[in-house]
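Just one protein chain is left out here, and the rest sit where they should.
Lettered A, B and C in written order, each chain numbered from 1.
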Amino acid sequence: MVKVGIVGATGYTGSELVRLLLGHPKVEITTLVSRSESGRAIRDVLPHLRGAELPPLSPFEPDSLSRVCDLLFLAGENGFAMQHAPAWLEQGMKLIDLSADFRLKDAQTFESWYSIPHRCPDYLSEALYGLVELTETSRYEKARLIANPGCYPTATGLALAPLAQAGWIAPQGVIVVDAKSGVSGAGRSKATTDYLFSELNDNFKAYNVLKHRHTPEIEQNLQSLLGEPTRIRFTPHLIPMTRGILSTVYAPLKTPVSSEELHSLYDDYYAGRPFVQTRAPGDFPATRHVYGSNRCDIGVGVDERTSMAIVISVIDNLMKGAAGQAIQNMNCLYGWEETLGLPITAVAP
Amino acid sequence: MVKVGIVGATGYTGSELVRLLLGHPKVEITTLVSRSESGRAIRDVLPHLRGAELPPLSPFEPDSLSRVCDLLFLAGENGFAMQHAPAWLEQGMKLIDLSADFRLKDAQTFESWYSIPHRCPDYLSEALYGLVELTETSRYEKARLIANPGCYPTATGLALAPLAQAGWIAPQGVIVVDAKSGVSGAGRSKATTDYLFSELNDNFKAYNVLKHRHTPEIEQNLQSLLGEPTRIRFTPHLIPMTRGILSTVYAPLKTPVSSEELHSLYDDYYAGRPFVQTRAPGDFPATRHVYGSNRCDIGVGVDERTSMAIVISVIDNLMKGAAGQAIQNMNCLYGWEETLGLPITAVAP
Amino acid sequence: MVKVGIVGATGYTGSELVRLLLGHPKVEITTLVSRSESGRAIRDVLPHLRGAELPPLSPFEPDSLSRVCDLLFLAGENGFAMQHAPAWLEQGMKLIDLSADFRLKDAQTFESWYSIPHRCPDYLSEALYGLVELTETSRYEKARLIANPGCYPTATGLALAPLAQAGWIAPQGVIVVDAKSGVSGAGRSKATTDYLFSELNDNFKAYNVLKHRHTPEIEQNLQSLLGEPTRIRFTPHLIPMTRGILSTVYAPLKTPVSSEELHSLYDDYYAGRPFVQTRAPGDFPATRHVYGSNRCDIGVGVDERTSMAIVISVIDNLMKGAAGQAIQNMNCLYGWEETLGLPITAVAP
Partner (left out) sequence: MVKVGIVGATGYTGSELVRLLLGHPKVEITTLVSRSESGRAIRDVLPHLRGAELPPLSPFEPDSLSRVCDLLFLAGENGFAMQHAPAWLEQGMKLIDLSADFRLKDAQTFESWYSIPHRCPDYLSEALYGLVELTETSRYEKARLIANPGCYPTATGLALAPLAQAGWIAPQGVIVVDAKSGVSGAGRSKATTDYLFSELNDNFKAYNVLKHRHTPEIEQNLQSLLGEPTRIRFTPHLIPMTRGILSTVYAPLKTPVSSEELHSLYDDYYAGRPFVQTRAPGDFPATRHVYGSNRCDIGVGVDERTSMAIVISVIDNLMKGAAGQAIQNMNCLYGWEETLGLPITAVAP
C-alpha cells in the first residue's frame, strides 16, 4: 500500500481527495493536514465523511511528512506548494500539486498573471503537467512532481485538442471560450459577501471578464498542441449550482467540414480513453451527466453559416477538474490502471 | 381608461402582464382569456395573484373581444396571433403580440425557421417591431400591430446596437452570441420530463445549439443597424434558475479602441433611456440586478489581446424580455410616459 | 411629504425598505446611513437599485438625523436601536425599529434570550409591537416607537391568532411550530462558511433547534391572545432558497371541529384585512405565492385522527416579515391607507 497524505484536507478539493482515496484499493491515508482545524476529527468538521476510519487532522509540520508519506497531495492555495516542494522532493516523496504553482512553464508568465514571485522556477520544467489524456504515458515513468491542471483548462483542453492537433482551426481566427462553472470552484474558505447563498442563488454572472488566470494555461496547452503560440478569448461565468463546468468553445474552421466529420475526428482521438465520452453529432452534454464522475463528455457540431466548430465539454470541477484527475495522475504515476478508485458513472438526478 | 384584454392569461408571460397591468394607472383589465382554464378565477389557478380584483377567466370567443377591449395582448403560442390579427385590426382593436408571428419581416425566413406557413404575410411590413430603444418614437403614432421582440433578441440587440451603428465591428469577423437563460422562458405549459425540477436543478446545458429560432431575429435587428446582411453565431444555454437572461457578446473590432472609449460609446447611445443602464468600464452586470425590473443593464470591455469587444447584457426574460417590454410598447403606442406602471428597481436578493 | 431616513440601508432589510419607499407616494427618502459603505452611491453597492434617484450613503451621525428626518427606520443589528432611541424620540422623531430591541415587554426575558443587557428597559412598555393585524388601530395614534415583529413570530402569530382567541386550543397540549425559512433571513453581513452558496445549495437543515430567540416573542404574542402564559415548541429550518417563510403549526384541539368550521373561523377573523388571505379548506399555500408581496396566506385543516388543527402560513420574510410590515406600520402610524406603497400580488414564477 502506498502511504499518502493530504495537505489542505478540509477544503472542497481536499475533502474530495479524502473521499476518493478511501475507496482506492492501493493506498492508505496516513496523514490529513489542516492548518485551520488541526486536532479535530475530520468527521466533526465535515460530517459527510462520517462512517470512515481516518486519521485526525494534524498541524502542518513539513519536515515530518516524509516519515509517514510516500506521496503528498497538495491542496493549498496558490503560492504554498512552491515553498516546500524542493525539500519534499529531496526527501524522496512524490508530489501532486493541485494549485497553479507548477502549471505554467514560464515563470514570468506565472508572475504576471498571479502577481506573486515564483520561489522555485527551476522546477517548472521538471513538473509534469498532468492533463492525462493529453500527456504521453511514458512521461510519468520518471515523474516526481505533477502539476494537476486547472478546472477550466481541463475542460477546454479536452474540447480543443482533436481540432488543434488535426490542424483544422483557421490560423487567423480567434478561438472564443465561453465557460461556466458551479460555485464550488471558489473553495470553502471564500467566506465573503459575494459568495453567500443569497447573493448567488437564482443569479448568473460573468466574473474576471477581462483577465482570468486560467487564460495563459489554456494558451500554453493549445500551443503545445498547435506547435505555435496562439491567443484565446476566455470568459468565465458563475452558475447557481454547486458542481460542474461547461465550456462552450467556438473555433473558426480552416476549411469546411461537416458535423459528422468533426464527430469522427473526436471519436477517433479519444477512442480507448475511459474518461472521455464523445457524443453523437448534435448531441451535447449537460453538467449533470458527469456529476460526481471523473468523466469529460464532449459534444460537437459545425455551424455552416459561420464556418465555426462548436465544441461543448462538461466536467465535474471537483472531480476531473481537481481531485479526480489528481487520483488519475496518481494511478499513472504508479503504473496502476487509470480508472482505479475513480467513478465513471455519475450521480443523477 | 383604456380597456385591455389578455389572451393566454395563465401562462408565465400572460400572468406577468396581469400583474403589471394591475398597477398601471391608465388601463382597466376587462378580459382574461384562457383556453385551458376558462370559468375559473385566476386567483385559484395562480395564487400569487390573490388579493387583486380581476375578471374571471373566459373562453376564447374571438368575435366578441372588440366589444370590451381597445387593446389586446396576445400571449399565445407561435401561429396563434396570425390566425386572428387581420379580423381584430379590422374591428378597430390595437394588438401587441408577444409571439414570434410578426417579428420577422420576411415570410420565407419565418417559415424556414418556424416550420409553419404564415397565414397573413401581408401584415409583416405593417407590424411594428417593438424593441423600444431601437425604434423611433414617431413610428408608434400610426401603429396598430406591434410585434413584441423575443427575449434573446432584446438582450442581444441592446448589447450590439451602439457598436453596430458606430461601425466599429470588423466586417469579416463573426459575432459570437453566447446566451444563457433561466427556465421560465420555456413557459408554463412545457410539462415534459426535460423541464422537471429534478432534471434541471444543479444542472447546466446548451440547447438548440446548431439552430435556434431567435437567430434570424437577431440578424434582422443587426442588419437594420448595420445596413447590410450579417451572420451571427448564437448559442443558448439553460441556467438552473427561474428568471433572467445574460447575453455574452463577442464582437471583433475594426480598429483598436479602449474599454473607456467603448464605455463612452454605450453611455452616450443610451443617455436618457430610463430602462438601459450602462455600467462603468470593467463592471459587468448579474441577472439578479434586473430581476422583476424592466431594465437592461450592460457592461462593456475590450480584450486587447484578441481585439474583441466583450459586451454583457442582462434582462429579466419575463419583463424586458416579454411582458415588461409589452407594457412599454403600450405606453409608446398611447403616447404615455415610457416608464408608466413599470418597475425600474429590481427585487433582490 | 414625510421625510424618512434608513439606518442600515445596505442590508437585505434596509435595501428592501429603500425599494419600497421609492414607490410610496407620501414619503421622501432624505437619508441613507451605512456605517460600512458611507460615501458610496447605493447604486454601486447594490446595483439592483440602479435607475432610482437616491441620496448617497452617509456615515452614522446620530445627532444630525433629526434635522432631516421625521421618521427613522432602524435596520441595524440587535442592540443598536436601544442605544439611540431615547435621544431620537426626545428630538421628536418617530422610530420604526426592525431589530429585536423593543419586541419583548420584559427586559429580563430579553436579556436571557439575547445575552445582552437592555440599555433602556423603560421604553419597552411604550414601544408598540406592530404585528398590524393583531394590533388595534387606535394604539397607533399616540405611538412614537414601533417594534417591528420578527419574521417567524409574524408568520406564526397570524397562523395562531384565530384559534387562540376563539379558545379552541386544548389547554394542556403543546403547540408545535415547525418553521422553515429562506436564507436571506440571515442577512447580508453573515459572511461565514456556513452561509456560503456551496454549503446551503441542495441542502436542508434545522438550526438553533433547542433554543431560538423568536420563541419568547411567539409566546408573548400567544399569551396576549390567550390571556395566560403558554409554552410552544418552535423549531426553525433553513431552505435552499432566498426568500420566504412557511410555518407549519400543530395545535391540539379542545373539542372536535371540522376543517370547514376551522376555515370559517379564519375567514371571519381576517375578513377585510387586505394582506391576509385565507385559503379554502384543504388548500395550503406555497411560499412563492407571496414572494415580493406583503401578504400572508393561510391554509387550515383538521386531522381528525389526532384531533389536531394544522395551520400553514407563508410570508416573504423580507416583506411581511420585515420591510413590508415596517411600511405597513408607517402607514398606520400616519393614518394612511394600510396598503399604500405595498404590493399585494406576488412575483411568480
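Just so we're on the same page, a contact is a pair of C-beta atoms (placed from the backbone, for glycine too) under 8 Å apart; a residue touches a chain by one contact, two chains touch by 3 or more.
None of these values were measured; they are calculated from a predicted model.
Colleague: Which of A:Thr30, A:Ser181 or A:Ser293 sits in contact with the chain that's absent?
Modeller: Final answer for the missing-chain contact: A:Ser293.
Colleague: May I ask which residue of C:Leu128, C:Cys151 or C:Ile232 touches the chain that does not appear here?
Modeller: If we include the chain that is not displayed, C:Ile232 is the one touching it.
Colleague: Which residue numbers on subunit B touch the omitted chain?
Modeller: On the subunit B side, contact with the omitted chain comes from 12, 182-184, 186, 188-193, 195-202, 240-242.
Colleague: When the complex is taken as a whole, what residues of subunit C touch the one chain not shown?
Modeller: 174, 176, 178, 180, 182, 198-199, 201-207, 209-210, 231-233, 235, 237, 239-244, 246, 248, 250, 252, 259, 282, 284-288, 291, 299, 301-303, 305-308, 310, 312, 349
Colleague: So that we can see where the missing chain sits, which residues of subunit A does it touch?
Modeller: Residues 12, 15, 19, 22-23, 46-52, 184, 188, 201-202, 242-243, 274-275, 277, 279, 285-286, 288-293, 295, 297, 343-349 of subunit A touch the chain that is not shown.
Here, only the chains that are shown with their structure count from here on.
Colleague: With chain centres set to the mean of the C-alpha atoms, which chain is at the far end from subunit C?
Modeller: A
Colleague: Return the distance between the CA-based centres of subunit A and subunit C, expressed in whole Å.
Modeller: About 46 Å separates the centre of subunit A from that of subunit C.
Colleague: In angstrom, rounded to a whole number, how far apart do the mean CA points of subunit A and subunit B lie?
Modeller: So the centroids are 39 Å from each other.
Colleague: Just how far, in Å, is the C-alpha centre of subunit C from the one of subunit B?
Modeller: The computed centroid separation for subunit B versus subunit C comes out at 36 Å.
Colleague: Could you list which residues of subunit A touch at least two other chains?
Modeller: Touching at least two other chains: 182, 198-199, 201-202, 240-242.
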